[in-house]
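A quick write-up on the structure given underneath.
What you see is the complex with one protein chain gone and the rest in place.
Here is chain A:
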Amino acid sequence: MALTNHPSETPNLSFLKEKALQLRRLMLVQAAGKGQGYLGQGLGLAEFLATLYHYELRYDRDNPEWEDRDRFFLSTGHYSIALWAVLADIGYVSKESLPTYGADESPLEMSTIEGRVPGVEMTGGSLGHGLGIAVGAALGYRLSKRDARVFVEVSDGELQEGSTWEAATAANAFGLDNLVAFVDCNGIQADGAMVVPIEPVADKWRAFGWDVIEIDGNALDQVVGAMHWARMARGRPKVVVMRTKPGKGIARLEAREKAHFIRVGADEWDVIAKELEAENA
């Protein structure tokens, strides 16, 4: 069993930083191919996904179906661009296929569909599904007496879905301390900035009986620290409220008002790619 990326007590921050940059590059490759996509959200998750897949998550690079693997459910299926990037980085997806993101017949769809690409644990396009599925998987692992853990990403906009709170209630009722949720608070949704107030996010989770911490989701050391914090088992589910910046890493994308769905002119991609390298030089 070729286990990799199991939790280590000595995170290599410069390695993870390089991985986050690599994920951003791989997202740009996809968006440039399509000319558009949910790039802003993806870029905002780079530190989180780099840390999850290259530090915390337990999985088998040679066997995506390994029964005892930790699960990562990406509830926001439209963040697929970020998932394809990390799955390409760990070898589940070929890097050469990335420019087909969103193209007709490409398995790298604009939204994650279970069953087409190794490493995709759920069909995530209909928001409000991920947390409930994660609760069930955490329950299943506990029932099967497996020590694998369940990680799930949900977004701040997704907290408007009532089903998320149904699932939050169930997780508390079942005392699932093998479950860790990450709320990507990037402040945007389809119609623009949060269209209804969703704060105080952390207090809401606390009120639902979860252990909560709040971090800057684009600060690697804080993301790593959150992963360490989430290893504790106190009989309660855990949630990491991550404040992230859509378009993070590329100043001109960070400044975009319509960051929910980004379209970029064909001539602009080289400039954007150079900006990414310059900002991370």
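Throughout what follows, contacts are C-beta pairs under 8 Å (C-beta built on N, C-alpha and C of every residue); 3 or more make two chains touch, one makes a residue touch a chain; residues count from 1.
The criterion applied here is as follows: contacts and distances are computed from a predicted model.
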Chain not present in the shown complex, as UniProt names it (candidates "Alkane 1-monooxygenase", "Protein-disulfide isomerase", "sulfate adenylyltransferase" or "Transketolase family protein"): "Transketolase family protein"
Selected from A:97, A:123 or A:160 as touching the chain missing from the view: A:123
Candidates A:170, A:202, A:219 or A:273 - the one touching the absent chain: A:170
Given A:137, A:159, A:212 or A:276, the one touching the chain that is not displayed: A:137
Hidden partner chain, residues of chain A it touches: 67, 71, 113-115, 121-123, 125-126, 128-129, 131-141, 143-144, 146, 162-163, 166-167, 169-170, 173-174
